[in-house]
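Here it is, the structure in full.
Left out: one protein chain. Kept in place: all the others.
Each chain gets a letter, A, B, C and D, in the order it is written, and its residues are counted from 1.
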Amino acid sequence: MKIRANLAIGGGLTVLALAVGIFGPWLAHTDPIMDANLMNAELPPSREFWFGTDQQGRDIWSRVMYGAQISLTVGVVSQLINTAIGTALGVTAGYWGGWWDDFVNGLTNLMLAIPSLIFALAIMAILGPGLTSLLIALGLTNWSYTCRISRAQALAVKSQGYVQAARVLGYGDFRIMFTQILPNTLGPIIVIATLGMGGTILAEAALSFLGLGVRPPSPSWGSMLSDARETITTAPWLSLFPGMAIFLTVLGLNLLGDGLRDILDPQSRSRR
Amino acid sequence: MDKHARADQALLSVEDLAVYFPIGGGVFSGKPQMLRAVDGVSLSIKPGESLGLVGESGCGKSTLALSILGLVNATKGRVVLDGKTVGEDTDRLDVARTVQMVFQDPYASLNPRQTVRRTLADPLRLHGVSNAGEVADRVAEMLRQVGLRPDQADLYPHEFSGGQRQRIGIARALILKPKLVICDEPVSALDVSIRAQIINLLLELQAEMGLSYLMISHDLGVVEHMSDRVAVMYLGRIVETGGWREIFEQPRHPYTRALIAAIPDPLTRGLAREKARGEIPSPLNPPPGCTFNPRCPHAIDHCRAAAPMLSAVDDGHLVSCWRADEFATPISA
Amino acid sequence: MAGFIIRRLLQMVPMLVAIALLIFVLFSVIPGSFATGQQDEGLGLDMAVVTRMRQELGLDDPLHVRFGKYVAQLATLDLGISFRSRQPVADMIGARMWPSLILTAAAMGFAIVIGVPLGFVAALRPGSLVDLGLMIVAVSGLSLPKFWLGILLMYLFALTLGWFPSFGYGDGGLYHLTLPAIALGVSPMALLARTTRAAVLDIMNADFVRTARSKGMNEYRVVVWHVLRNALVLVLTTIGLQFGSLLGQGVVVEKLFAWPGIGSLLVDSVFQRDIPAVQGCILVISLFFLVINTSVDIAYKLIDPRIRYN
Amino acid sequence: MKRLTLLSTIAVATAGLFVAVMPPAEAQTPRKGGVVRITAPYASSFGNLDPHMSGRSQDGQVHMTIHRTLYIWDSAKGEPALELATAATASAGGTVWTFKLRQDAFFHNGRKMTADDVVWSFNRLMESGKGFVGARWVRLIKGAVEKEKGEAQEISGMKKVDDFTVEISFTQKVEPGFLFYNMTTSILPKEEVEKPTWAIAPVGLGPFKFKEHISGSRLVTERFDKFYKPGLPYLDRVEFPIMAEASARDIAFRNKEVDTSILGPVQYVAYNNDANLKKNILEVAEVFTRAMVMNIGVKPFDDKRVRQAINHAINTKIIVERLARNKAYVATSWLPITVPGYDKDMSPYAYDPAKAKALLAEAGLPNGFEFEWTTSQNESWGLPIVEAVIPMLAQVGIKVKTKVVEVAVLTDLALKGEFQAYIGSSQTGPDPLQTLRCFHSATPRTSCNVSGYKNADFDKLLDEAGTTDDPAKKLDLLKKANAHLYDAAPVWFFNYNKAAMAYQPWVHGLLGNPTEMVHQYPEYIWVDATSPAK
Partner (left out) sequence: MSGANMPLLSVEDLHISLTTDAGRFPAVEGVSFSIARGETVGLVGESGCGKSITALSIMGLLRDPLGLAGGKIKLSGQEIQNLPASQLRALRGKRIAMIFQEPMTALNPLKAVGTQIAEMFVLHQGASWREAEAKAVDALTQVKVPAPAQRAKDFPHQLSGGMRQRVMIAIALACEPDLLIADEPTTALDVTVQSEIVDLMKELCAARGTAILMISHDLGLVTDTCKRVCVMYAGRIVEQQDSERIFNSPQHPYTQGLVASLPRLGMRARHGRRRLTEIAGVVPGITSYPAGCRFHPRCTRRTEICETVVPELTALAEGSLVRCHHHG
């Protein structure tokens, strides 16, 4: 009996993170923004404050619970945008080929050539800090792998008999792409999206560090961690808990992605 | 020439069709080469007739099939389906209602994410059958015709065996009631013990529905069994065509003879001298003269110098070989 | 071969032009201006100076005029003059190039030296506890924010153990290079471990490995003679992509460790709206990516006969 | 000498408030030699090594080391002191000044400084078509604007009297010390400036000469032996390791890899809680005022009662205590503690939500209102403060929408008036008159009247202070103007910054410079033998 350990651990951590993301507001003890009590600033973990308090005297437990919402929103939404862009471009490029394929390839190489963090940094500088900007910045800059994979998948699926059959039956191109190609390319795309979600959460943290992250009122794990980095020697709990939240979530997503790859995309493990 | 194959009578007539593909080439990488996949092919099929198309990999039979279906553009020549020129007088839907295809690999030719019902019903809806009841009835009827139970319609392809999948493939090809069905190696991917079921089914359906078949196969036994007439292709050209009896009993082209000699069957022992040498050359740079000459056991100097034309040796039996007259003897015992 | 290399190099040109256009357009709409970005804090700003700066720097020209000038400049390999230092951007980047390159190379070296063997070991015992353990370690490397990892490394190796300095360039030697290189190299290391594992698993299941076994080879020879090279060919793409983008990923690590690379120049320039410097940095980072990937293509041509003879 | 008297008076008046703490009197004699490593904490690189071109504090660190100008800020006395000039005399009602120059000042290239260098340097600052940051300090000289516009070849108001005497005519009554202590008016050697290496290897009159600059990593200067102050400098080298990242700086400082470190509030507390580190912290009240500026042109901020209500609604004291960690002083009005005109008898707005509510009700806003608060992410005068204030304002019914932008954008928006309220930090010294002019109705928003404040009474007070010759009266007028601002509350008075710098125990001779803590006087710094730096 083979235990798919990565799937189990990864899935478990991901479900946990999602649960926190959804139920965070109910799990939190206090309001993460309004309940700043400067008299309680920087208290270590205790019975009252499970994860301690931050510099403003806010309950870190509550902020980590709320932060899940923002961090996961960033991860999920921007990755959805990436997936939509990458899949749309990749599938059409793979299916149609020709000049469109050349164009999409060029665009993909262009996106790859400018490292996504740099690109996101530029977009954040232009749009200004904030959640919406972040979703756009991270959503527009990480689709090249999805595009490449979905293009390769579309190319592979395109030569399958059932796509030929659909053409023979008179299906239009878009109908073929939607009903025949897309459903059969989703496996690897889901894998990339899962892995990419982790990357996006980390990118948000990196942008926060560089001063261009998502910003309150609501906290994100990345901004919490970034804000707490100065106190790593004096009040380590400030960075420990958001740091662990990021680490475990991204680890979970990565393990889940690896596990899903074994199931959904067994033949192309080494592509990419 | 073939006086029976008048255009008005033929369901399908392919007239001097050529399909070339550019290979390679680009802004920085020089001139593309021309792959002559199909190079001047003419053939026709009458209503209710079966034409067997024989050839090995790279001979252009798949490209020919695709151009009949209007999915590949002709470089030269034309395809006339039911009196209409494909691509000019027809759109994709017209062609689809006239000609359909059964694919080789029953595993790859069914969308794994669609139920049998969707696979069969979607084309109907696409072609204007909007009444839900009628769609359901026709799907059920079609399944019955190919030997499946209507209650299996809601299963997914992986729940069927290879033979059953091929039945679904046939049902899909027939659901629009086409006149011509292109069968591309319909049994070669199936288990040996299943092949007979599918061959019998295809023949029954032909009789029942008055279908014409273009039967593409490298298995001469299957072709002989199913065809009225046979065409043999080699490197994009038809090298020999005629009635099934002429082709298999008195093949005039050395390639046809080599194909027969190559069948691993006790029946063909003793035909060693007819076997071809070496391998099929790349269609990118075919040999000069008769394209079969490097492999031909009977090649003479003239074969290397000039390409023979397809010409009649008998009523309806055309061969493209300089020495066709010398091979008038029957091949098998 | 020479023709192939020239062709591949020529193919980079349109890509670079496209990148130049993209970043030009992006940064022509960025809010905040260089002049106001010059202030640290407070508003003791002399608007007369601002106005003069704008004129001097040609910022009041219409967009298409500026782009024309920019392209004309680029055509002569001139990246323009920095708003901030009034030095040629090319000189500024030139001064940062070497530190960036050694950091990137060291990080990639770390990633390859650790990641590839890790992936190999894991793949030779697929599904074992060793495999699972190694992969979780590798994936953990992918799951840490770089700056946090960097701070932890500093804390451990500089402050607690005193093995390495916590920051700075020093004389550019290994002593100062080690910690930033590890911080930067951990995520490509993890990716490489993962890719190597997958590649080796793929190859181990390949038919020709079965052929090798049927020849009577022992597993060691099977791996050395047949698996290694094929797996490395599969890993090469990942190495290329990672290496190529590492110069850009260096931003965070350079800023944290006060490493004088292009990344930290870029971030500084973004915040101070030194647009010519920003554009120059991104262009150079992209050029680096293109050069690395072109090199990988050429390397493929050298080691993979399937490509060599096509 | 008249001017100096005035300054001295002001200095005496405020000396009691100085927090600038000199290191305890040294028992040891300064040691010659050694290296000090002063961290550059504000950005990942030095922007421009030309002192005329950069006003950034971080670049100023280097300029203070390599260059000198006519005056220098005397941190001990809290006033500008003569540096390259040995005497300055005023005539014509304070509009014409004659400077006697040092005769022992040499550039690093060995050439002696003369009056020509001063004339040339100031002329350079006004060169047309160049955006020299230092221009603003020279613009008050007669003929400077004409030269700037390209209408004149030379600044007509500058005259070389002899090789070591310069006469400068101004367009109005000025105190030149407040202008020419700025490093952006450094005296530079023409022949070096014209060399192509100028931008990368500066040459000046300072105690240390340029040695090496690894862009983005460090800058090194070494002792200049012909420096004009006898026996100085002590050090062989001054190094500036660049470390913008506070967390990394903390580790590096604790690891003894750097000799000084500017402390943010978080580290200020941490270091003060550490018995060892606590001993070596230098503190100074800097001339920066942090405040939420309200746009008077936007309703309801046009109503004084609303502005006062906001000041009452916020518990400033607790924010300064807990969030700024006492690394700041609660602001009473606009002028900071170390600047003449600050009135120590005034007390800050009391935290009184009830009163705030009452004021709001009076202003017709019993249910409060909502506004957009633009902020940067600065830890001392940005988002964290806003986050702490939001719940306080909520208690009196004021809802806040935050708009987070970069500093560069914040400045832009502020100057354009595109904000309802923003929080920022303003330099509020050392010259009180110039500082208060930022609320004068004649001052455009693009200069510094960002709140758009207009009040005739206030204008009158300032105009009078600008023209009076009586120092006591001037001080009194400044106090009145400052008190006027307190009542008018065009801003939420948050705090005056306290700068804090940790230094290693072997470093001596650091001075708390209230104009900018990182601008040290390198010639006075020395290190004892325990310094590990080589």
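By definition in this document, a residue touches a chain if its C-beta (ideal position, glycine included) is under 8 Å from a C-beta of that chain, and two chains touch if they have at least 3 such contacts.
All figures in this text were calculated on a predicted structure; none of them were measured in a lab.
> Could you run through the displayed chains and say which ones the absent chain touches?
Every shown chain touched by the left-out chain: B, C.
> Quick one: which of B:I199, B:V239 or B:A324 touches the chain that's been left out?
B:I199
> One chain is left out of this view; which of B:L124, B:I238 or B:I280 touches it in the full complex?
Answer from the full complex: B:I280 touches the omitted chain.
> Considering the whole complex, not just the chains shown, which residues of chain B touch the missing one?
56-57, 161-164, 191-197, 199-200, 203, 218-222, 224-226, 244-245, 248-249, 258-269, 272, 275-280, 295, 332
> Contact with the hidden chain only, please: which chain C residues?
Listed in rising order, the touching residues are 206-208, 210-218, 221, 225-226, 229-230, 233, 303-306, 309.
Please note the rule applied: only the chains that are shown with their structure count from here on.
> Using the average of all C-alpha atoms in each chain as its centre, how far is it in Å between chain A and chain C?
Taking the average C-alpha coordinate of chain A and of chain C, the gap between them is 21 Å.
> Just the number, please: Cα centre separation of chain A and chain D in whole Å.
From the centre of chain A to the centre of chain D is 44 Å.
> In whole angstrom, what separates the CA-based centres of chain B and chain D?
88
> Could you check chain A for residues that touch two or more other chains and list them?
If we look for residues of chain A contacting two or more partner chains, we find 125, 128, 211, 229, 232-233.
> Give me the residue numbers in chain B that touch at least two other chains, ranges are fine.
None at all.
> With touch defined as at the start, can you tell me which chain A residues reach chain D in the complex?
Answer in residue numbers: 33-36, 38-39, 41, 55-57, 125, 128-130, 211-212, 215-217, 227, 229-234.
> For chain C, which residues are in contact with chain D within the complex?
So the residues of chain C in touch with chain D come to 31-33, 35-50, 52-53, 55-57, 84-87, 91-92, 95-96, 99, 150-151, 154-155, 158-159, 162, 165-169, 254-261, 264-265, 267-268, 271-273.
> Where on chain D does chain C make contact in their complex?
Its residues touching chain C are 42-45, 47-50, 53-58, 128-133, 135-136, 139, 148, 199-200, 214-218, 241-245, 247-249, 251-252, 254-255, 257, 288, 378, 381, 405-409, 411-412, 414-415, 424-427, 438, 444, 446-448, 450.
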